[in-house]
Structures are given as C-alpha cells and as structure tokens.
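Take a look at the following structure, please.
Here the complex is missing one protein chain, while the rest keep their positions.
Then we have chain A:
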Amino acid sequence: MLLRQNRIKDPLGDRVFMAFNYLFLTLILLVVLYPLLYIVSSSFSSSRAVIAGQVWLLPVEFNLKAYASIFRSTQLMMGYYNTIIYTVFGTIINVALTIMIAYPISKKTFYGRGFLIILLMITMFFDGGLIPTYLLVKDLELLDTRWAMWLPGAMAVFQVIVARTFFQTSIPEELGEAAQMDGCRDLRYLVSVVLPLSAPIIAVMTLMYAVGHWNAYFDALIYLRSESLFPLQYVLRNLLILNAADPQMLANTSQQLRDQGFEQVLKYALIVVASIPVLIMYPFVQKHFVKGVMIGSLKG
C-alpha cells in the first residue's frame, strides 16, 4: 500500500520538478539571448526609433546606415587589419612554442623533464607583475612595435599542461618505439605521427589562443603608441567607451552630428561588426571548446 502510494506520488513530484526545471532553463535562455538580440536589432534600426525607445525585440525602420558608415572609417578598418595580423602570427607563435615544450616534457626519456615542469609551474604562481614586465619590454626596445603584441604572452602555461596531458594519455608509447626501430628521428616522428594524431587538441589550442588575441586590448593599451598599430579592440574602446567619435564615420551625416541617436545605432553596429568573426566561428568550434575545457580539467 505504502509502496504503491509512493509510486504514484513520486512521478508527480518529478513532473512538477521538471516543469520548474524547464521554466528555470527557459528563463536563463531568455536572459542570455535577449541582450544579444536587442543589440543586433538596434544596429539595424533607424536612429529615430532607437532614441524614441521603440526597439524592443525586432528592428524598427530597418536600415543599414550605421554599417555603411562603419566601413568608411579607415581607423576601424586599420584596427581590423592589425587585429588579423596579431591574431594570425600571434597564434602561430603560441601554438609552435607550446608544442615545442609540451612534447619533450611528455616523454619519460627526456632528461630535465622534472626541472622544466617546475620551471613552468613556478610561473603560474609568481609573476613579475605589470611594471617589471613593462620595463623589460621597454629595455628590449619592443615598445610600440608589433613584437610587443606577440612576445610577452607567447606561451600560456595552462595550454602547455593541457597539451602535455594529451600527448601522454592519447599517443601510445609503442608507436614511438616502433618509429624509432625504423630509424625515425624525433622531429620527423613529431611532425608526421604525433601532430596528425593530436589534431583535436591543436584545434582547441589554436582557437583559444586566437580568441585571446582577437579580444585583447590591454597589451595595446600599455605597449603601443602609434595609431597605425592599434588593434580592433583598442579602436573600439576609443569609439565605444571613451566616445571619441571618428569624424569619417559621421561624414555625410552632418545633420546627424548632434544626433545622439545615430551615435547609439553606430555603437550597436560596431559591437556586431567586432563580434562577428568570433560568433561566426563559434557554432563550428563549440564542441571543441567543450572538449578542451574537459581535457584541461582532467589533470590540472
């Protein structure tokens, strides 16, 4: 009798629970999604509609004026160009250095492995801090050069550890022994056997480094002075947060110069343009990112 009662009661409780669960998740979904939708919609709306507060969900008085003026701005296009350069070469340097140290320290036969691991770990807990690093970059005469964007953060210890863990756990040691029997040297083995087998982890690493470069503004803030070197995020900061409007963007819109509405729409459009590359890439790489976080968490 008691058992039967329980059996009938529990699914009801479960159903109520699941209803709340769905409600909770739907709420979270809306909370995350709404601001994103709102920004995109505002960027396609007329400045009149934005300033009058008519945009709630979908674009009002659809137009592309803001986007048209964004692409007229040399400052912004320059930022785009610089960011692409920083991202492409920076990521290549990052991935190369990471593999160059992660692979040797994944081999048991490598002398000094323990020493190198300690050398790496120490940097996770101590660092010189902002000023000593800045002074170093200054002494090396890297200030206001592209190298300042590449070298100080050329390798992330966390990524080294993730890659090492992957090499250790996913590449069978017998493979290396067999290759050695056949007279295959280490470098060749690394390039033609290990790296192809490590494609998933290299993809994750590349993406994480690349997103880091794409989104970085702090290094530019401290190391760069010339406008021709500024990355996109730094230009965006000037335009969006410091409100230093680019006259080229407001050209041909002289009557709108004092129109706060157009500046607002422009800002929404800037946000969309700046985030598009990452957001386009995102659905394709989502799974990889998840995998990367999981490998990283298995053994820190």
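Just so it is clear, a contact is a pair of C-beta atoms (placed from the backbone, for glycine too) under 8 Å apart; a residue touches a chain by one contact, two chains touch by 3 or more; residues count from 1.
Here is the rule we go by: contacts and distances are computed from a predicted model.
Enquirer: Identify the UniProt protein name of the omitted chain, choosing among "Sugar ABC transporter permease", "YciI family protein", "Extracellular solute-binding protein" or "Tetrathionate reductase family octaheme c-type cytochrome".
Expert: Looking only at the record, the undisplayed chain corresponds to "Sugar ABC transporter permease".
Enquirer: If I consider the whole complex, including the chain that's not displayed, which of A:31, A:181 or A:199 touches that chain?
Expert: Reading the full complex, the residue touching the unseen chain is A:31.
Enquirer: Using the document's definition of touch, tell me which of A:68, A:175 or A:279 contacts the absent chain.
Expert: Final answer for the missing-chain contact: A:279.
Enquirer: On chain A, what residues meet the omitted chain?
Expert: Residues of chain A in contact with the hidden chain: 3, 6-7, 10, 13-14, 17-18, 21-22, 24-25, 28-29, 31-33, 35-36, 38-39, 50-51, 53, 56, 97-98, 100-101, 103-105, 107, 109-111, 116, 119-120, 123, 125-136, 139, 151-152, 154-155, 160, 185-187, 190, 211, 214-218, 222, 233, 236-237, 240-241, 260-261, 264, 267-268, 270-271, 274-275, 278-279, 282-283, 286, 289-290, 293-294, 297, 300.
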